[in-house]
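A single protein chain has been omitted from the complex, and every remaining protein chain is retained in its original position.
What follows is chain A.
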Amino acid sequence: MNNTLIIGQYVPGNSLVHKLDPRTKITLIFFFVFIVFLANNVVSYSILALFALASMVTSRVPIRFIMKGLTPVWFLIVFTFILHIIVTKEGTVWLEIYSFQIYSGGVFQGIAISLRFFLLILITSLLTLTTTPIEITDAIEDMLHPLKKVKFPVHELALMMSISLRFIPTLMQETEKISKAQASRGVDFRTGSIKDRAKAVVPLLIPLFVSAFKRAEELAMAMEARGYKGGEGRTKLRELKINARDIAVYLLFIAVIAGLLLTRGY
């Protein structure tokens, strides 16, 4: 066990991407998810890839951090690629192994879909890499603000998110402490069959839950004691502001969309 965990994998920095308003970043990513599907030929895919690469470079986040974020999805990307090669039967036969054929369409389709996946994950992980969790919750609270009209508890939702993020390190510490205590009582978390190891988690999880509930109760009491009464009339320490650079990035993004619409094949 160590405490190397960086929450939300945020990498501190001072780049243009870091300084953008978190709302801008969330909005752009939301639309990026849609425009990825506009691309359907080499030129349009190149535009998308170029945009993603450019954001990556300007963020000045070291490549190894980005790659680390991608590790869990590599399997999915490769799997999609292989699935397409096997299933898609379009275009000309390129390779024939016994009765099994690989079609050119399958290869192209596989590359295209995997590339889409890759770009989507790259861009979304860039959000968490360059934005602190607090900024993200602030942005979400602000963007969901209109929902207040229909009595949706926007402030409470944002507060819940901040609190959960705040307590991740605390829970990690707690986990470490309890697992050490149980290890001293002879629990072995590392060896044994899967069934044994699953059983070993019980003495860890129960105390963890008990203390989490206790902590939640104490927090609620402390908040009430300090006069917390929800979001009504509350002011903010960090005001979100849309700057010239946000507008510039929006314009660039619109240019990308236009480029895609012009170059994609119909």
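Methods note: a residue touches a chain if its C-beta (ideal position, glycine included) is under 8 Å from a C-beta of that chain, and two chains touch if they have at least 3 such contacts; residues count from 1.
Keep in mind that, in the parts below, contacts and distances are computed from a predicted model.
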Options "Energy-coupling factor transporter ATP-binding protein EcfA2", "Sulfurtransferase", "Sulfate transport system permease protein CysT" or "NADH-quinone oxidoreductase subunit J": UniProt name of the undisplayed chain: "Energy-coupling factor transporter ATP-binding protein EcfA2"
Options A:Glu90, A:Glu156, A:Asp188 or A:Glu217, residue touching the unrepresented chain: A:Asp188
Contact partner of the left-out chain, one of A:Val42, A:Leu95, A:Ile168 or A:Ile206: A:Ile206
Interface with the undisplayed chain - residues on chain A: 2-4, 174, 177-178, 180-188, 202-203, 206-207, 210-211
